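Scroll down for the structure; my scribbles are underneath it.
Complex shown without one protein chain; remaining protein chains in place.
== subunit A ==
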Amino acid sequence: MRFTLTLLRRWNRPPPTPPEYQIAETTKKYANLPEKYMEDTKKLVYYRTPRGINYRPKKLNLFQNYIGVARPWSAESPQEISEADGFVPYVEPLRDWFFFRGDRVQILTGKDKGKQGIIDMVIQERNWVIIRGLNTEIVPQKDDDDAIIGYSSTERPLLVNTQVSLVDPGDLLPTEVEWSWTEEGEKVRVSKRTGRIIPMSRRNEETFQYQSKETYAENAKDTRKEDMQITFAPKLMTFEMEIAQELGIEDDRIPKKTYWY
């Protein structure tokens, strides 16, 4: 027997994705989708060899470790990833995250310096925040013959750590913020300067599908609230034993002696 690399390939599992390129918690909350779905759509595997001993595990996919303005489940994200062309963004590691949808922030740099706006989109993977109507870039829209049809202004993202700061609701001035707990045990953001609590906006509950839980239109196959009652009663039985008892299945056979190895 010769020990070749092809023999050993099967034992080497693919390395886990580094935390810089994983999907962040704010994105997961906004998406309200299964994690595996988002990862699969982000990966966009073109081809994968079928499972079996006669196939070498191999796949053809897009460059995975890039997250931009487009959300990973959207139809635009594969295009954006292909345009990035293997560019690795360097993201500064942050200990805490303070910026959420609907917060009032002040811009510290750029052409809109000193202006205040409301956060429309949070991209935690890149430490980015998009503010509605501010920090815009005017882009000419072109025809197939490179003739300019018109101009569109799009909001560009801003770095959280240096270009933007949260606003104290008391005096409407930018402050540094920290996490702390109230006496009731709630986790809140508190401004370091005045000690005032910065409340969460209602827009933070917004998801990809609905704006708030009340406005969500129920589907015919969704579980109703009336069906979510507690029916569990502890019994000294396994799952299979209880089901067999209910269905009236009795098994008096004596099993043969077996060996586990």
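Here is the rule we use: contacts are C-beta pairs under 8 Å (C-beta built on N, C-alpha and C of every residue); 3 or more make two chains touch, one makes a residue touch a chain; residues count from 1.
Everything below uses one rule, namely that contacts and distances are computed from a predicted model.
Here one chain is missing from view; checked against "Exosome non-catalytic core component", "Geranylgeranyl transferase type-2 subunit beta", "Ribosome assembly protein 4" or "Large ribosomal subunit protein uL29m", UniProt names that protein "Large ribosomal subunit protein uL29m". Set against the missing chain, the residues A:Ile53, A:Ala147, A:Ala233 or A:Ile254 yield one that touches it, A:Ala233.
Checked against the full complex, the one of A:Lys36, A:Arg51 or A:Lys187 touching the unshown chain is A:Lys36. Residues of subunit A in touch with the missing chain: 3, 8, 11, 32-34, 36-37, 40, 73, 75, 90, 92-95, 161, 209, 216, 218-223, 228-233, 236-240, 242-243, 246, 256, 258-261.
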